[in-house]
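The complex appears here without one of its protein chains, the remainder shown in place.
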Amino acid sequence: MRRKAIIIWLIAATLVAVVAWQARQAHLALQNPAIISGYSALAVMIALVLFNVRKKLSMIPLVSARVWLIIHVAFGVALLPMVWLHTGSLWPEGLYEQVLIGLFYLVSGSGIFGYWLSLTVPRRLRHLGGEIIYERIPHELHEVREQVKQLIFEAVEASGHETLTLEYKQSLAWFFARPRFFFSHLSGSRRPSAWQEQKAQSLKPFLGEAEMRSFEKIERLMDYKNKVDGHYAAQSFLKYWLYFHLPVSLSLIIFVLWHVLLVHLYAL
Amino acid sequence: MSDFPPQDRFAHNKSNYERPTKGYVCGRAAFWGKPCASGPDANGGCGGVADCQPFKEGDRWECRRTASQGGKCAAGPNPDGSCCNQRPPCAPVPSVRRQRGRLALVGAVLAICVLGMTLFFDSRSESGTVKTNTLFSNPGELSDVHHAFSAGEGCQTCHLIEEDSVVPSGFVAVIPRQDIQAGCVNCHEFGGPAASPHNDADLAGNTNCTNCHTEHQGRFANLTQTTNQQCAFCHEQKFDNFADHVAFDDRFPSLRAGQIVFDHNKHVKFHFQDKKYADAAPAGCTDCHQSEAAGRRVDVKNFEQMCASCHLPNIVESAKGEMAFLDLPKLKLKRAAELAAFNACGAEPGETFKSNGKSRSNPFINWLLGAEPKKKVKFAEAYCGLLQDLRKDGIGAIFSRMSERGVAATPAMFSGISRELVSQVTEQWITNERYRPPKQKLPKGVSELGWYVDRKGDLKYKPVSHADPVAMAWIDFAKRLDSAGAGKLASKLTLSILSDDKGLGACGKCHNQSTMPAAPDSETSVALASSAWHSMADAPHHRFVFNHDAHLSLVGARNTNFADSSTGCAVCHKINDESNYAKVVRKKDQAAYQSNFQALTTDTCAQCHNEESIQADCRMCHQYHEEPRFSNRVLDTMGARK
Partner (left out) sequence: MANGIKLVDRPKRWQTPFGPDMSDVDIDRILASKPFSSMDQDKFPASTSLRDIIRFDARIIRAEPGQIILREGEYGNSAFAILSGQVQIVLGDGLPPNLLGRSDDKGKSYAQAFAQLWQNNKHAEARKLQVNTATDSENQFVVLKDLNQVFNDYKCAPLPAGQLFGELAALGRMPRTASVFVDQPTKLLEIRWQGIREISRFNAEFKQAIDTKYRENALRQHLQATDLFTHAPDEAFEEIVASTLFETHGSFDWYLDYKSGKRTEPVIASEGDYPDGLLLVRAGFARVYRSLGSGQQTLTYLSAGDLYGFHEVYDQSQGKESRLETSLSALGYVDLIRIPLPLLEKYVFPHMTPPEFRLRDHKNKPLENNLAEDWLVYNRFINATAAMVIDLDSCVRCDDCVRACASTHDGNPRFKRHGKVFDNWMVTNACMHCIDPVCMIGCPTGAIHRSAQGGEVIINDDTCIGCGTCAASCPYDNITVVEIADGAGRAVVDPVSHKPIQKATKCDLCHTNPGGPACVQACPHDALFRVDFDTINPLNKV
């Protein structure tokens, strides 16, 4: 796979070089280099879009998706210099062109960001421990919640004190209701466990033996839920960056097609 | 209680397939509640109102909850046969992927809406023009040069709208005709086809203005940037510095004779040294060449300032040439028919009209009368008629006849001619008297100038000054004659004026007549370009640019003198002692032409243009286009503005 990746990156680099050279030749020959760089960029862009099509056609062998992703990333990166070659500047004149390249930068940027996420977040998830399917998180949280309620019920039953019930109502219910500390989990901050320790410290002096037994189990469940929350935050990020990348890409494609049409009508 | 998560949660009967292909997820799960096992159905409806559909086995209702949902429930069905685990239906929410798909759709629709809006706004314009600065689809501001003049007409200035466009008129602004080049050549003209390389029709290929001149790059964009490499793409002679430049022509830069036959060699070496002319002789080049206004050319001063002091007498006094306008024919009247013809003139039978000069009239008169002198009677009749009219109406008779002949006269042609003179000449002829010159005598050594009647009684003209207006008018007339089809007459007429020995004023002595026909009967054009009169017309040197001014300060050219050849013009332009310029020029043979300056070589340029700091690229001296210029349309507009 590494060899394939190197080959694909080399092809992408070669493509940029060839297009640059061809455009240069056209420029020297007093032809229009923007045609070569423009259509090359368009072709690459279409190739990038095809990745999405390929994903929908997983039932037929159209080269494995892992090769496609490398192509997507390598050619996506290669597209940047190709577009710069085409525009001749980082920020072209003209409102339409600026909108176009703005969209392009957004797509490229989000793509690179997403690729970075896909390289880093999985490792983080592993180090977090545990593994949970994103769609099952609500169910998992429900189960945890039920367990906590059961434990509190048992503690109250055994001790006759309602300390834990009150605590649950005041803060634990909030904590267990849904994933919490989203951004703390994203940034890897210690805030969630600090919050938990603080709860424990303030509560423990008032707990009897039976309640303590229950609460220790609740603490373990809180640990577990923090893991699930961590998964929720990280996996959300893995999913939601595409919320941006995809729609903007589609807008970009439409703008690009219109641009091609305009150029042919006005300038060629 | 056991640890969480339970060990067996992946057991085959505890964990069902996760179905990410489903478009919806349970609405309860979306709010972090417990999702029901069955989940939403394919259409996004709630699929989990009850856990099962109990079945009546005999007379007992039995739970039918499946193993994957937890098997039979403890409570069992309600007495009415409904499931005990009833829930109000949830509102399933779209799955992450479906949300993403919808968002993508929104993105697409938004993009299309924006485009539609621009189409709408861009196509809205007052009086059908679209202002560039308000246009969304405008790819960038125009350069300063194009910015101003396109303000009025808008986009259409360049993006011409096709009349028979199928596009609805509202969209015309957005979807115009494509041929941008047609817009360019509206204003820009060249010495050749616009779409040929170098505007040279002989060069293969098809170029487009926009390939090099890319507009909409901002107000300060350089539209004419060209690099050596671009030249080198076609031109095999690669060029990095002057050492590589192909050798100049061995007569460079004076490739062909100039407009004025001026022998620098003779003048500088002999005439200017002559004590006779000491007062008039210049001390250095810049006494004649106007270094203050140096450009590609360094123009010389005019005739009066430079030449008149020595050469004016050659034109007005010493010149041998003269133009006979009206020479009176000798006519013999023998027959009655001839007599009748001369009745108009009041002739008597047997009377003989004698001319003092030629027996034949001059070609102009022949043309004017439209009659061949050989057909004597008809010619005599016509001639007689003309003379009668001249006597009666003066020169006006010529005007009317010329109009009839189709080439109108201009007043300048007869400027200074007096009615008396015309009447006198015709009167004398009609009365068959000998011409008597006017009473007053000219001072000795001074000859007749302007219109005069010579001793033979012919009406003639001699120039009164350099660039004599009457002579010029007649040359102009000759040109018009030529274009009216009377080429032979035109040639004769022109030659009679310009010829350096016999011509009127001997113009051709100094004004290079290389463009003139060598023989009077030549069918080639007699047309002398008006620029031919100028001292230094642009030599047709293709696409070559040079600026003297930039060099003058470097060589110290102001106020130079001929004696010092180490500074000033002589740094580059060194007189060639060997040359006999005038003699060569007179041969009218371009191939034999020899400049009276030593040829400039690339070494001359390379003295300075070899350092990196000094520009030495192709475009320093060569321009791409052949005679780039504005079209009359632009010139008119500019003129109107002024």
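Note that the chains are named A and B in the order they appear, and that numbering of residues resets to 1 at the start of each chain.
To be clear about the criterion, a contact is a pair of C-beta atoms (placed from the backbone, for glycine too) under 8 Å apart; a residue touches a chain by one contact, two chains touch by 3 or more.
For clarity, every value in this text was computed on a predicted model and none was experimentally measured.
The residue touching the chain not shown here, chosen from A:I101, A:L125 or A:L221, is A:L125. Considering A:W9, A:Y134, A:F153 or A:Y243, the position touching the chain not shown turns out to be A:Y134 (whole complex). Across B:G33, B:G48 or B:P139, the single residue that touches the chain missing here is B:G48.
Those residues of chain B that touch the chain absent from the view are 10-13, 15-22, 38, 41-42, 45, 47-49, 53, 55, 57, 64, 66-68.
Even with one chain removed from view, chain A keeps its contact list with that chain: residues 1, 55-61, 64-66, 68-69, 117-118, 121-123, 125-126, 131-134, 235, 238-239.
Here is the rule we go by: only the chains that are shown with their structure count from here on.
Computed from the mean C-alpha positions, the centre of chain A lies at a distance of 60 Å from the centre of chain B. Here chain A touches chain B in the complex through residues 25, 27-32, 88, 92-97, 99, 133-136, 138-144, 147, 150-151, 177-179, 217, 220-221, 224, 239-240, 242-243, 246-251, 254-255, 258, 262, 264-268, going by the rule given at the top. Partner chain A is touched in their complex by these residues of chain B: 1, 3-5, 18, 20, 25-26, 28-35, 96, 99-100, 103-108, 110-112, 114-115, 118, 136-141, 159, 175-176, 178, 180, 197, 207-208, 210-212, 216-218, 227, 229-230, 232-234.
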